[in-house]
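Only a single protein chain was left out; the remaining protein chains are all shown in position.
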Amino acid sequence: MVADFLPNLISILILVSVVLAIVGAVRRVKLWRQGQPSTIHWAGLLAIPRRYLVDLHHVVSSDKYISNTHVATAGGFVLTIISVVLIYLLGISGSILNYALLTSSALMFVGAVFVLLRRRNPPANLSRGPWSRLPFSLLIFSSSFFVLTLPATGKLPADTGGWMLAIMLLVGIAWGVGEMFLGMTWGGPMKHAFAGALHLGLHRRQERFGGGRSTGLKSLNLQKDKLGVEKADDFKWNQLLSFDACVECGRCEKACPAFAAGQPLNPKKLIQDMVVGMAGGSDANFAGSPYPGVDVGTQPASTYKGGEIIPIIDVLVPAKTVWSCTTCRACVQECPMMIEHVDAIVDMRRFETLEKGQTPGKGAEVLENLKTTDNPNGYAPESRMNWAADQNLAVFGEHVQQADVLLWIGDAAFDMRNQRTLRAMVSLLRAANIDFAVLGDKECDSGDSARRLGDEATFQRLAKTNITTMQQYQFKHIVTADPHAFHCLKNEYQDFGGHYDVYHHTGFFADLVKTEKIKLDNKKELSLTYHDPCYLGRYNGEYDAPRYLLEAMGIQIKEMERSKTKARCCGGGGGAPVTDIPGTQRIPDMRMDDAKSTSAEIIAVGCPQCSLMLEGVVEPRPDVKDIAELMLDALSVQDSPLEISLVETHP
Amino acid sequence: MSDIFRRDPRAEWIARNRLHPQHVPQEPLVLRGPTGLLRKNPHKIGFIGPNGIKRIDRSGASNANQLGRKAAKQVEVELPLHQVDSPDFNILVAVDAVGGRLSSHDRDTLGLAHTLANKGDEKGAVIAVFFDDITEENLETAGIDSLIHFDDKGYKSYNPEQRCADLCELVTTLRPKHILLPDSINGGADLGRRLAAKMNVRPACNVWKVTGDQLICRGGAGKTDITRPLSKLLLVMEECSEPVSDTRHQNMPLSVDVNAQCQLKIQDLGNISVDPNEINLAEAGFILSGGNGITDWPKFHLAAKTLGATEGASRVAVDDGFMPRERQVGATGTWVTAKVYIAVGISGAIQHMQGIGQCHKVVAINSDDSCDMVKRADLSAIGDSSEILDELLNLMQGDTGLSEQGNTEVKYA
Partner (left out) sequence: MLKDISKTTSKNIKMSVLISVGEHPLSARPRRAEQDARALELGLKLAPESLKILYAGSTGDSAATEVLKEYMGMGIDQLEVLDVPPKTDVTLPLLEKLQQDCPDVVLTGIRAENGESSGMLPYLLSEQLNMAMVPAITDILCIDKTTGFAEVLQALPRGQRRKVKVNLPFIASVDMAAAAPRQSAYGSAMRGHLKIDPVTRTMHDAEQEQWQISPAQARPKRLKIVKAKTAADRFKAATAKVQGGSGKVIYDNKESAEAILKLLKDEKVL
């Protein structure tokens, strides 16, 4: 009796929930379709399994515990679903299938136990609420099907437990199926599986999969009626999809320097607020850490309410939240679902700057200076080369029309601290007999900070001006000491027709050392640590060249705990020093504490912004030195580089 | 004592002549050495000159200074009196005379007027117009031949319309060849332009040089020089000419019956007392700036209040939350132009030093005498900042009587 009745009922139950799930899925897709059109990468859908198993797991596996747990749970779940659908919906039976269901649900059960264990004392970065319910739902789902299948495999007599067990199983399966099927498309924690899978396939940056990299910001059409993102439906549809993929694991929160410094930004909450903006509801349901200093739910419900599409900034999200970001990409790097937080933040900043004219702090002043003087601090454009008055540099258009290397100076030209780095670089290039020239006063700011402050118009003007200038001359490579300019020139000028072979000076010098054009003395003993600049490391994947150079000088790098992909930002990126959102502590101070804990006496850096931020930390602290400066100190004496650099003069 | 010495050639001669019986060497240049030989110490001869090079003065003046010269009683040098009895033309100068004193800008304007009056064969007279009281002590060296003084009660306040009407009537009566005003924020710029509009003449503004029949004035908000013919009404910049210094002038009071009536549309409601901390840092004249070395912030605020200084801060002090961001001084904060800048506990990061580049006097209060701020400072106090501020506060309290006396001097910026 029970044995017949139960499978039928379960079939109906699963059929109903599958139908409901499909209805939910259609509704969810409709929500995403509120967004703006964007290229649909259909081919990506085929790549979902591979992307899940390779790219996603590559990120997840940095935490072995959760990666194994997820493999067991998700793998078990997928197999269970397939078996259940085959058995109960299509009516296919067979002992192999029953055994498959039995093992898969058992596998899922084991995974769910580990999920539960992790959730006993969850760290602060994990969300509670429905997410705390999930392990129980997983256990119930898997155990129900396990028990249900036992009789079919003959391990238990068919009528074991009688009605009592049957009802319990029914309730369990109803709960489990509800959570797993309906929750997937109606907004439960399992939403991540449905949206996440689609997101992996239809990701806005397809280049990121299969070991590629795509970090340049997307350019904005300035002719549009609305510039940037005001409301959730101003995002591209695939961005809205990506927000739904969030699993609230809080890895971004752990990595975010602004969050750690007590600035009102939590990338995880930001993404969830975007979901609220898209799907309605209230941020009061958010069960994770709030924006530091901004309490969840203390805002009147009328302002912090989703429902219909409402403006995001100052209604759903405080303006200072999006201005706290240093665009260091630590959150993007850490995100297992490959969500692009920085893109979303810059999109919202674009609306604030281009439409509302509300760039906070000194932002307005910096942007005005960039408009009128092409440098952020408003110095006279013709004083750009003043630092090199004694350097006899060859200038494109004045002395030469072509050279092997275009040395991109950047705004370090106006800063007395970073002029030291520039001088060191010039000496090194001369020691290696490199044929190089500079653009001189014709060079403009790369537009990095303007773009990240949301002023796409100024960025595009600067980019086009620089590209037009560079078109007039012949050179093979661009070398720069500024990773921000490096990133812009390499990745972001392409949209405007600027394709260059760009080197960061560490990469270029590493090649010179390898080919023995520069010989470094490796006798000095230095107690030194290296700080990875975000725009060199995470943005462009260059972790080895600076380390190679330091090791070539005979230095044993005392690595900080957060280094390479996990390196903490210095706080200088994305215009954060300009917008100056207060927190409970300063990001460079935290980074300096990281450095101090290695007991190194020197921090080597490869970025003018990093050296400014880190030198801004109150002494006593380790010395901050650019790698170029360290290299100049270690330049092998046989080459007598100083003589060369003094004697050699350009035409 | 006077700094003018009367020469005594005889004493000088004796000082020069070592063989003179009355010669007394001021210090034993020649000594008998241990071997019994006479030795002359060449290091003792001469003195170190201003650029660090040793100079030997063989004129005897240096010796004579100490020996033979007798200080003469100071005699006020009587400058020649410049008299214009029957002027061929007049030049009218309306001075700012804030608080009744001539500013250096006023004196430069009068100097230019004097030059213009004595340029050709004809001799002109400089007529200065004063509004409000005159408290200036050195009036006769300013170059004023005649003086017109409006000292009704109404002129004590800001009444540019009345002043303009008066000047306009003076112009019709006196028919001056030129009218000069200082192009200054203290009133001259406003008054001059009012007058120009009323008289319907085109003024030359921001004039900084007059050569012959041409003048050069700044245009384009200071970016260009415009060379143009000399005009009737000139609004002149500071240092447009040397002030008068070689002659005394008569300051003859000129009574002109001026009875200008005009509709007064502006009424002065008086100056507003401005809290020094409300003043924009870039404008502030006196800044007390605090940095990382400050341990006692309430005392710092008290000191700023007592001294009446505008508060500034270094970047670190702002970052640490002791001061608001708009108080940050430096290249990354506000570029300041204060007359006096006191840096308390600021070691002087390069960006900070850039920001205070235009300050006139810098005082450093710091515990480290090797820091960059001390190197830049005109005066450095080394020690614990709160103790030094304490001493300063004590002095201020004991000094109130004295400082009030000092305050009667009217300051002009």
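In order of appearance the chains are A and B, and numbering begins at 1 in each one.
Heads up, the rule we're going with is that a residue touches a chain if its C-beta (ideal position, glycine included) is under 8 Å from a C-beta of that chain, and two chains touch if they have at least 3 such contacts.
In this text the structure is predicted, and so the values were computed from the model without any measurement.
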| item | value |
| --- | --- |
| Identified contact with the non-displayed chain, of B:245, B:295 or B:358 | B:245 |
| Touch with the omitted chain, as defined above, among B:114, B:163, B:178 or B:193 | B:193 |
| Residue among B:13, B:89, B:150 or B:208 that touches the chain left out of view | B:208 |
| Identified contact with the non-displayed chain, of B:280, B:295 or B:358 | B:280 |
| Chain B, residues in touch with the chain not shown (by the definition above) | 49-51, 61, 158, 161, 185-186, 189-190, 193-194, 196-198, 202-203, 205-206, 208, 218-229, 239, 242, 245-246, 265-275, 278-280, 283-286, 307-310, 339-340, 342, 360-365, 369, 374-384, 387-388, 391-392, 394-396, 399, 403, 406-407, 409, 411, 413 |
| Where the missing chain touches chain A, by residue | 222, 226-227, 353-359, 363-364, 367-368, 371-374, 378-381, 455, 457 |
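The rule is short, and it goes like this: only the chains that are shown with their structure count from here on.
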| item | value |
| --- | --- |
| For chain A paired with chain B, centre-to-centre distance based on mean C-alpha positions, whole Å | 59 |
| List of chain A residues in touch with chain B within their complex | 361, 377, 416-417, 577, 580, 582, 586, 616, 618 |
| Interface residues, chain B side, partner chain A - complex | 292, 315-316, 319, 321, 325, 331-332, 349-350, 354 |
